[in-house]
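Below: one structure in structure tokens.
Yeah, one chain of the complex is gone here, protein chain that is, but the others are all in their spots.
Labels run A and B following the written order; every chain starts at residue 1.
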Amino acid sequence: MIVNVDDPVLEIHDLTVTYSKKPVLWGIDLTLPKGALVGVIGPNGAGKSTLIKAIMEIVPLSSGWVEILQKPIAEVRSRVSYVPQKESVDWDFPASVRDVVVMGRYAELGLFKRPRKADYQAADYALEQVNMLPYSSRQISQLSGGQQQRVFLARALAQNAEIYFMDEPFAGVDAATEKAIIGILKTMSEEGKTVIVVHHDLQTVTQYFDWVVQLNTRLVASGPIEQAFTQELLQETYGGKLSILSEVGNLLKKQQFPTRDLT
Amino acid sequence: MEDFITFFSFENPNIRYVAGGSVLLAISSALVGCFTFLKKKALVGDAVAHAVLPGICLAFLISGTKNPVYLIIGAFITGWLSLILIDVITRKSKIKEDTAIGLILSVFFGIGILLLTMIQHSGNAAQTGLDSFLFGKAAALVGQDLMVFSVISICLLLGVILFYKEFALISFDEDFAKSIGFPVKRLELALTTLTVLAVVTGIQAVGVVLMAAMLITPAAAARFWTNQLSIMLLLAAIFGAFSGISGAYISYVAPSMPTGPWIVMVISMIAIVSFFVAPEKGILYKLIRQSKIKKRILTENILKLFYQLGEIDNNFNEHRNLSQIQAKRPIKTPTLTLGLKRLTHQGFLKTQKGSWYLTDQGRLKGQRIVKLHRLWEVYLTKYLRIAPDHVHEDADNIEHILTPELEVKLEALLQYPTSDPHESNIPYNKSLKN
Partner (left out) sequence: MDAIYIISAGTLVAISCGLLGCFLVLRKMAMVGDAISHAVLPGIVIAFLISGSRDSIIMLLGAGVIGILTTVLIEFFHKKGNLQTDASIGVTFTWLFALGVILISVFANEVDLDQDCVLHGEIAYIPLDLWITDSGLILGPRVLYVSGFVFILIILFITLGYKELYLTTFDPAFATAIGISTVLWHYLLMAAVSLTTVASFESVGAILVVALMIAPPATAYLLTESFPKMLLITAILGVIISVAGYFLAAYLDGSIAGAMSSVAGLLFVLAFLFSPSEGIVFSKAQHKEIKTNG
């Protein structure tokens, strides 16, 4: 069940990503429509975060290519926003909420230039949207999990991008924050922005998203929620790895086999 | 040569002390180092090594003598203290372990230097030689030192042998050790004590800065060769002993050469060589394996080409020349000739006047590769839902790695499909027999 779209906002072609030669993502072909609110689901270790990191070129690709807005990522970085897992940074870091949100403006500033008043205004505006403006001068070490996530979302909003990738924005946040965040994401999607979210909780998929991508090393399904979020497909995604595929993956790692035959 | 004989006859008591001392020290620190290495606390040894300096100076200031027993006690106390402080700092504040180690290491050493220079400037005649702890004084070991070392080394050895199982477990999986009721805290205390002991004795040979190498490097070198803890310990001890005696020998032959740095140099060389040549993990080994894989892929690809050409003409015995093969797949001429030569040598091809043809054996092998390629394409389209026009490249690679076991599984899973996603026939062995 893989639905492809014409004029996609994101196109992934034959993407393979390996970790010390063992494929964690295998032969992914995927297109996503503009303005969709996409949930990426799959069991632990299915390669969900890796997919997003590969799209942003944070991890190297072993094969294939990715195009965002019909261009390679390097040319459109300023139109793309990425929200890492909040556990990926050290929240003891000496920074205030505002410091972090203004980082969203760095891409447009360019080398050597300092953020100016307009950038701080943009940051404050983003903070207002996530209801964090009163906390703008607070140190990030004093935030709760939900507040940390709101700060990350505000940083993404400050980027004013067209397509957003979010790695588990609902992990470790309180119910109120979860509701607030999904509200913002829905508004963004209505404004024509594309939002791709790595998600864990299957209960809320149908409420939150209009498009779903099911992943387990390989792409199991991608399509509008009513077509691609079926019991049968879920079983395939969560029913364990394909035994032959993982055996071949292990062999590739053991023999340090190349990912592509280059002769 | 004469030097060599004099040295290794060990008749000269000085040589005996130096060689014996170096070897004992190297072995005991290598053994303890294996556990700290496996616990991923390699740099803690470095911190202890630096932290013993103020202890030595204080012991001297208090006792007024250079009696090794006093100095070792002093060193032991501050070495221990440094470990406790690292632990307290990381637990009680937001400071991370690496910063805590670096902080303790450099501040303790700074205090040590301050004390040492104070002692030196005080004009106390007894102090000469105290600074040898900085770079070690393996070449100046005497009988009394050797006695002390031997006792400590034996303690260390006994400690490692007695607690072998326990140390192995806490280095491997601390939580599990806790869950089965091991006194993890006390065992760690024991291991820490042994580490401090090893450092305290070891610095007399190689000095504070290079002591870390005596703990880390033999373990790192041994780790390349084995996955078994007992063998790793043995190898680390052997590497340590070898570097100890080599260092002693080098500074015997060339007296201006410092023993400690040479011991470290030798053990580092062992580690670097291991890093390249060790089986399985060595880089050279990996490169050789890569080139073997490349060769295999090349020859299998050529056989596949012969088979595919045979399919097109419906004649598997046809002779083909270079340009015919290259028309099917543009492999560079030198590479192709090499591959053809190898295949002829292996009996998969026969050659005649600048052209080659398949032997029965070659045809079977070519057929297998073609079959695996097409089976994998079927698998990818069916189970990974990859579009038929995207499966070829992956199959081009995976066809070379599928083992006979996987081949059987794949056939059974796909129920012996007759054609691949591109409608090409999948050749099975049976058809050949007909």
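The rule is simple: a contact is a pair of C-beta atoms (placed from the backbone, for glycine too) under 8 Å apart; a residue touches a chain by one contact, two chains touch by 3 or more.
Quantities reported herein were computed from a predicted structural model and do not represent experimental measurements.
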Hidden partner chain, touching residue among B:Ile15, B:Ile73, B:Ile95 or B:Leu413: B:Ile95
Identified contact with the non-displayed chain, of B:Leu134, B:Ile302 or B:Leu372: B:Leu134
Residue in contact with the excluded chain [from B:Ile113, B:Leu322 or B:Leu338]: B:Ile113
Options B:Ala219, B:Ile325, B:Ala395 or B:Ile426, residue touching the unrepresented chain: B:Ala219
Sites on chain A contacted by the missing partner chain, in the whole complex: 53, 56-58, 74, 77-78, 80-82, 84, 88-90, 93-96, 99-100, 103, 106-107, 109, 111-115, 139, 141, 155, 159
Residues of chain B (touch criterion as defined above) contacting the omitted chain: 37, 40-43, 45-46, 50, 89, 92-96, 98-103, 105-118, 121-122, 131, 134-135, 209-210, 212-213, 215-217, 219-220, 223-224, 256-258, 260-262, 264-265, 268, 271-272, 275, 281, 283
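Everything that follows uses one rule, which is that only the chains that are shown with their structure count from here on.
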Intercentroid distance (Cα basis), chain B paired with chain A, Å: 36
Partner chain B, residues of chain A touching it in the complex: 1-2, 13-14, 16, 26-27, 29, 63, 92, 141, 218-220, 242-245, 247-248, 251-252, 255-261, 263
Partner chain A, residues of chain B touching it in the complex: 94, 286, 289-290, 293-294, 297-298, 301, 331, 335, 379-380, 383-387, 390-391, 393-394, 396-398, 400-403, 406, 409-410, 413
